[in-house]
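Only one protein chain is missing; all other protein chains are in place.
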Amino acid sequence: MKRKSALAAAATAALALVLSACGGGGGGTTQPAQSASGAAAQPVANAALTEVFNPSTKKGGTLKAAHSADWDSLDPGDTYYGYSFNFGRFYWRTLTMYKPGPGPDGNTVIPDLAESLGEPSDEGKTWTYKIKPGLKYEDGTPIGAKDVAYAVARTFDKETFPHGPSYLNELLDWPKDFKGVYKTPDVDYKSAVEATDDTTVVFHLKKPFASMDYIVQMPMTAPVPKDKDTGAKYREKIISSGPYKFETNEIGKKFALVRNDQWDPATDPNRPALPDRIEVQLNVNADDLDNQLISGDIHLDIPGTGLQPAALGKVLPDPALKARTDNPTIPRLWYISVIPDNPPLDNVDCRKAVMYAADRVANQTAYGGEVAGGEIATNVMPPPIVGQEKFDTYPSEGNKGDTTKAKEALTACGQPNGFSTTMTFRADRPREKALAEAMEQALSKVGIKLTLKGFPASSYFSDYAGNTAYVKKNGIGLATHGWGSDWPDGYGFMQAIVDSRTIRDAGNYNLSVKSDKVDGLIDQASGELDTTARNKLWVDVDKAVMEDASLLPVVWAKALLLRGQGVTNVAYNEGQSMYDYIMLGVE
Amino acid sequence: MTAPLDVSGSASEAQPEVVLTGAGQAVQGRSLTGIAWMRLRRDKVALTGGITVLLLVLVAVFATPIIALFGHPPLEFHQDMIDSSTLLPKGDFGGMGSEYLLGVEPVNGRDIFSRIVAGAGISLLIGFLATLVSVLIGTVMGVVAGYFGGWVDQVIGRLMDVFLAFPLLVFAIALAGVVPDKGFGLEGNGLRIAMLIFIIGFFSWPSIGRIVRGQTLSLREREFVDAARSLGARNGYILFREILPNLIAPILVYATLLIPANILFEAALSFLGVGINPPTPTWGGMLSEAVRFYTLPHFVIFPGLAIFVTVLAFNLFGDGLRDAFDPRAH
Partner (left out) sequence: MLIVISMVTFGIFFVVPQWAGSTPEALASRYVGRAATPETVHLVAERLGFNDPIVVQYGRFLKGIFVGAEYDYGAGVEQCPAPCLGYSFISGQPVWPDLLDRMPVTFSLAIGAALLWVVFGVSVGVLSALRRGSFFDRLSMGTALAGVSLPIFFTGMVSLVVFSYGLGWTPPGGAWTDLTENPAQWAYNLLLPWITLAFLFAATYARLTRAGMLETMGEDYIRTARAKGLREREVVVKHGLRAALTPILTLFGIDFGLLIGGAILTETTYTLPGLGQFAILAIRNQDLPQVMGVVLFAAGFVVVASFVVDLLYAVVDPRVRLS
């Protein structure tokens, strides 16, 4: 099995090499990271983007990881962070998973618990998954189809599990009187999800949906034994279905995983499970975390969003350290919502003035520069999204902004001398603060006066920028924002941030795009079954948003990741937009 | 909890009576202020502090011409000074030189010298006005408690205890986070500054209040008050004509010592990210950015130095003032 996955990785690596030029992997060489003889790998920048760096099948050792904050929850039914989906696969298995390893293949889904990908029937309204035989939990009890069905049903209770994705709540045909497995234990939920026998899970959807295989790779389908389920307290004592189980778990401080001897590698060709032990420290100071990663005291930075500025100044000028970095473009857009709720920004020409006046280079620098921040974004969808097209509706020389065009637009909207408005940002995010300052500078050149206001990230969308009443009452015109996709296609990336029908009173993520044209195109794209045509339609959505001038793209994010010292089998996985955690080993 | 914040305030407040009873007694022959002024002039250290304070005030008042002469506008970006991948200033010492006296900030290349000069105004403004607020509240509360005594004194004493037990910083942060953007006819940074003045002043009045209460208690028993009372003077007359004038000296001294504490408080709030809104420069805010770039000495040192010099100058001057009004400690 191990050899097989290594071979597969090698094959993808070869393919990836060809594709990396358009994959937006960033600068740097594409030399092989390892000599054929298998001697110690020579670190080269971006080596883990296209192939497995320092490949190894050696088992043993302790993988030490750290996190500068904390998980939302370790419970597979109550978590919604990319790193959590990535890391969780150490202790959970789901019906499908992203193909481990580097290169564009990482965007495809392959079966995990399931024998094969889902079987759609009833025109995509019913999805059937056959799970493998012989699967066991850490306590030796068998994992059956009913455990998966139960796990899915338990996540329905958003009162108990408010953090996780709600896709399945909305897609599946839940019974009217079902309030969750705890409040209504007697209601049969088989109209939504059922185990028709020991190995068959069937999902019943309200309407046809093509991307079900992407949905069930999310941890809502990780099996949970009903008799061990403790609701909101399950996060403290999780029953593992993956190669590792919890040894200790001190919420908010640290936890340790050890081998799960009931996990059968024969059922799982995708997890090499190299380390004997995995230790995770939580709430570590971000700068110290970087220092420890550089020195080799820890192997892995869990959030996988890249180095802090202080470390950047240390790593980039040092060739030896720089050789240990990877600089991928991730499917995330940092942007500014240009909110049409208050005059004069309700006029599209005034919004266009903002588009032209913005200094994209200054914005990029504010957001971390070309290495740690990202590539200057000219439209909504980032390059890693399947079918993305790059275009520029508001070009300017050297991307420094076009004051002439901005002034023309101001005249067109009846504000030739500019206007005043307020821009919000998340006060605990220094990059967003810098971005707001850069915008204030750039817009002042055409007479648009910005007042900047920082708010805590925890209530940014609930109370401030994402709260329609607040935005109207306080005349908010611009708001910093960022979005990453759950899966790499147009729907996965754009629907939540540009569909005006998702807007409600508070907690909005779409702050500004309120266009009938965009909504119409979204419906057209979602209903289109042909992939090529569908991708084309999503590009049209992108263009319509840019013409609406209600979203000012800043950067398509890049992260400067540092490979830990003595870590083997390192590869950047596009599906996870991070290193593929389950592949890692230690020397 | 907030180590640096309470220090100057609580240190001086701990023994008000001991130090300040001189205020009333010294009224013999020469006026108290005359003697104090004479003493102050002899105290070189205090004078240095005083002159520094004066200079700082001048810098704050004439910030705009100073910046025009020696620096660049404090909000202006100079990204040509910045390395586009590391975001650090190009050149040695953070870009220091004749063009940028104290170097430039990372990321946006703003002139650190200009930002420090511009930050002086905010620090001093908030320091002075917040002290004014605490002096006003503290004097009223202290005089009322000390003069009327009884249950009034009890209630106000309790109130001061509550305030002293408050985890101030927690409250200030929480409050600063939830205050709306418009109100009291102000908006934007105007409201923000007003709010900070209010929060800082409101939370530090008990230190003045205690001193004033103690002074009032002892003044109430003095012969001249008794005399006034026996002549049929009303409470209002006694309070305003007899007691308050005698309180001015100690209040002045402790106000001078409270200003630096309040400047530190403002810096701490800005440091924790709940101070003035960007891009307006503040010293505490500059320091909090410097944390992310701790490898850049110039970025850390200069705002820290600015806070240090200002606070030290006020402390020196306030100390001298106290010594001058207090014959025994000299």
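Letters A and B name the chains as they come in the text, with residue numbers starting at 1 for each one.
Here is the rule we use: a residue touches a chain if its C-beta (ideal position, glycine included) is under 8 Å from a C-beta of that chain, and two chains touch if they have at least 3 such contacts.
Quantities reported herein were computed from a predicted structural model and do not represent experimental measurements.
Undergrad: Of A:T196, A:S458 or A:T531, which sits in contact with the chain we cannot see?
TA: In the full complex, the listed residue that touches the missing chain is A:S458.
Undergrad: Could you tell me which of B:F93, B:F171 or B:F240 touches the chain that is not displayed?
TA: B:F171
Undergrad: Among A:T62, A:T108, A:S166 or A:T200, which residue is in contact with the omitted chain in the full complex?
TA: From the options A:T62, A:T108, A:S166 or A:T200, the contact with the absent chain belongs to A:S166.
Undergrad: Who touches the missing chain here, B:A36, B:A63 or B:A290?
TA: In the full complex, the listed residue that touches the missing chain is B:A290.
Undergrad: Which subunit B residues touch the hidden chain?
TA: Residues of subunit B in contact with the hidden chain: 1-4, 6-8, 10-11, 14-15, 18-19, 158, 161-162, 164-167, 169-171, 173-175, 177-180, 260, 264, 267-268, 271-272, 284, 287-288, 290-291, 294-295, 297, 300-301, 304, 307-308, 311-312, 315-316, 319, 328-329.
Undergrad: Just checking the interface: what residues of subunit A touch the absent partner chain?
TA: 70, 72-73, 78-80, 157-166, 169-170, 180, 182, 229-235, 251-253, 283-285, 287-288, 291-292, 428, 456-459, 461-463, 466-467, 469-470, 473, 496, 504-507, 509
The rule is short, and it goes like this: only the chains that are shown with their structure count from here on.
Undergrad: If you average the Cα atoms of subunit A and of subunit B to get two centres, how far apart are those centres in Å?
TA: Comparing mean C-alpha positions, subunit B is 47 Å from subunit A.
Undergrad: Across the complex, what residues on subunit B touch subunit A?
TA: It comes out as residues 75-77, 79, 82, 84-88, 106-108, 177, 180-182, 187-189, 273-274, 277-279, 289, 292-296.
Undergrad: Quick check on the complex: what are the subunit A residues that touch subunit B?
TA: Where subunit A meets subunit B, its residues are 287, 308-310, 312-314, 316-317, 361-362, 365-366, 368-372, 422, 427-428, 430, 433-434, 436-438, 440-441, 451-456, 474.
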